[in-house]
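Take a look at the structure set out below.
A single protein chain has been omitted from the complex, and every remaining protein chain is retained in its original position.
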Amino acid sequence: MKDTTIILGVIGSDCHSVGNSILDAFLTERGFRVVNLGVMVSQEEFITAAIEHDAAAILVSSLYGHAELDCVGFRERCVERGLEQILLYIGGNLVVGKPSREAIEQTFVKLGFDRIFLAGDDLETAAKRLQADIERQKQSLTSTETQISNCGIVK
Amino acid sequence: MKDTTIILGVIGSDCHSVGNSILDAFLTERGFRVVNLGVMVSQEEFITAAIEHDAAAILVSSLYGHAELDCVGFRERCVERGLEQILLYIGGNLVVGKPSREAIEQTFVKLGFDRIFLAGDDLETAAKRLQADIERQKQSLTSTETQISNCGIVK
Amino acid sequence: MKTKKNSLDDFNKIRRQVLQSWPTGADVHLDEAIAYQQAIPDSKRFAKAMAEAKARNTLLTQPRAGVALVEEHIRLLKYLETEGGADLLPTTIDAYTRQNRYREAAKGIEKSTASGVSMLNGFPAVNHGVEQCRRVTESLSRPVQVRHGTPDARLLAEITLAGGFTSFEGGGISYNIPYVKNVPLRKTLTDWQYVDRLCGYYEEHGVAINREPFGPLTGTLVPPCISHAVGIIEGFLALEQGVKSLSLGHGQGGNLVQDVAAVMSLKSLADRFFREAGFADFELTTVFHQWMGGFPVDESRAFGVIGWGTVVACLAGADKIIVKTPHEAMGVPTKEANAQGLKATKQIINMFGEQRNLDIAAVEREKSVIEREVNCILKKVIELGRGDIKEGTIAAFEAGVLDVAFAPSTQCRGKILPMRDNEGYIRLYNHAGIPLDDDLVAYHRERLEQRAKHEKRNICFQMITDDIYAISKGQLVGRPR
Partner (left out) sequence: MKTKKNSLDDFNKIRRQVLQSWPTGADVHLDEAIAYQQAIPDSKRFAKAMAEAKARNTLLTQPRAGVALVEEHIRLLKYLETEGGADLLPTTIDAYTRQNRYREAAKGIEKSTASGVSMLNGFPAVNHGVEQCRRVTESLSRPVQVRHGTPDARLLAEITLAGGFTSFEGGGISYNIPYVKNVPLRKTLTDWQYVDRLCGYYEEHGVAINREPFGPLTGTLVPPCISHAVGIIEGFLALEQGVKSLSLGHGQGGNLVQDVAAVMSLKSLADRFFREAGFADFELTTVFHQWMGGFPVDESRAFGVIGWGTVVACLAGADKIIVKTPHEAMGVPTKEANAQGLKATKQIINMFGEQRNLDIAAVEREKSVIEREVNCILKKVIELGRGDIKEGTIAAFEAGVLDVAFAPSTQCRGKILPMRDNEGYIRLYNHAGIPLDDDLVAYHRERLEQRAKHEKRNICFQMITDDIYAISKGQLVGRPR
């Protein structure tokens, strides 16, 4: 994983910085090269950083409840700028209020995210999935098949 | 109400004495002549006291959850011993657990109780209903009609 | 002070009758039972857990729970052990068994089997018998205690101890006065000497059985000096019969300082008393009961009450806390509600961590008040018994030297009038026969006068009524509307 770069940041006008520091430290320890954009990161900043660092994944955090509004068109913009294959993860307190996991997953799968994590989910599992997803991504990139069925939701 | 006697007691093997003292004091203050049999009162003791004191109503308490077991055949025994008209009230924590009010009411209406009160119900309302029920009872006794439709449940 | 251990001959004579009082008694074989108990691992020994809690200065959680059928009961306790994270487990006994009405309990079991829901408010251990009790205790990994309220618990003790339970709650006073209407105190004290002798017998054979007098009594406005006196007496009676692991309880009164002072003084008073009586080889621990009076119906408010009690138990440095549930006001809790109470409690205990034991000036003051009060009473009890504490206790209740308010029993006078003072301390307005020194009586009176003045009303019975409703209405002191 040493050579695998991932982009980390808190999207939108969100100022919750504590979880971001924790995630940075955690993923770095797990061997990822973490480029941490901190809080209040725009879609453009995420994408530019991903291109610049040839990143395998973008890990979006959103704690303050505006994730849905902030993420509209994110996947499309990635594609526009040539990041067809990039893994999009999102985690945090993703909506305003406390709806069911299913409803939240539906919303963010529609928005093009590959995996969705909610408050209280285990980070260890998340890191493992990330690693596995990246491996698979790499293999499929070297194969000729296109990648569609890869997207999955954490259950 | 001064001349209206009511029988009070906690049925079965139930030892909860605090509510019983409170009820005694409360109803006495409201003008009823209260014959308080205390805790751990059997069906027989209730009925004997009602006959002896020519009571208008028997107020059964049950806190400990065994009310249903303790009250089987209570109405029938009243009828057997000539208390066809006596009002039967019951209150407290009537079942084991926390089922719906509706379920509890159904059970105790079937057992022949005229009114049912649960933890948290207002005593003031209970006293007023008791008074009204007794009035109605007296009137109907002086009239020739038989009394059937009188039974009602507190909503 | 005289101490008097029952002879084994006498014990065995009565024992035969006890075991014959219901068919399941025939399955108890003491030697086999002791061998069985000896094989129970330390991790499931109640006495061990209590001693460790004390040594590590932590607070163990214990719920109340019991249903009619064995399978359901096991499922319930397992749930509380895993989901609820209970440190210690209970088996609460149903009210028919408590009255030795095994026939009615049998009906309850039948009805429960038929309807699929528990129609009993507890586990009818006697009806189920030794083997089924063993199934229960073997299914669990934490220590399990019998919690009940049984005036004559001799057969229950025989069956449950043979069944692998390692702790037994109750006592001749605390399972009489608050629990029954008309059982002579002499009888319950004697019957509990039997129970204690049985526990002592196990102890003599290397099997530690924890004994816990029921501290809170009626759970309603009990001044600490009274429940302390009762607890110390019952503890003494247990030690006499060879019990070595003893847990004394205090039911939350509601004033932080008084409650803290109560737990602290309970410990020191009992310890001194037992030592002065010549006992040395015992392990004394304390139990704090979350609010034992009427609970608010609203579940959020109930959580508030649970949280508040937990904080006090932590500050007081108790070793075990008996946990209530958000369903308390309504009925026997579901296993989920029971786990909720445990989790809220545990969260606070854990957040408290090391910061235990409160030490403030007022605590000292109240501590010495309680200590002096208890000394007044015990001196009198001993005097009345001419040194025999059992006799003294009987005489003391007769004379009102020991008295409990709101109790259903004819065995106490019920003449004292306790109420809260302006800060929520429980005081005596009428101390009736309780032999308090004049200045202590004056102290109580003075504190109550302060409240009366504050509330602009004379001291009256209404205050007590108000106090009784207060907590469920979200207050400590029952103020006039």
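Labels for the chains are A, B and C, by order of writing; each one numbers its residues from 1.
Everything that follows uses one rule, which is that a residue touches a chain if its C-beta (ideal position, glycine included) is under 8 Å from a C-beta of that chain, and two chains touch if they have at least 3 such contacts.
All values derive from a computational prediction rather than experimental measurement.
Within the full complex, the chain left out of the display contacts the shown chains A, C. Touch with the chain omitted from the figure is made, among A:Val39, A:Cys71 or A:Leu130, by A:Val39. Touch with the chain omitted from the figure is made, among C:Gln20, C:Ser141 or C:Asn350, by C:Asn350.
Even with one chain removed from view, subunit C keeps its contact list with that chain: residues 254-257, 296, 298-301, 303-308, 310-311, 339-348, 350-355, 358-361, 422-424, 471, 474-477. Taking the whole complex into account, subunit A touches the unshown chain at residues 12-15, 17-18, 21-22, 25, 38-40, 64-66, 68-69, 93, 95-98, 119-120.
Assume only the chains that are shown with their structure count from here on.
Separating the centre of subunit A from that of subunit B, both taken as means of CA atoms, is a distance of 65 Å.
Here the spacing of subunit B and subunit C, counted between their Cα centres, is 32 Å.
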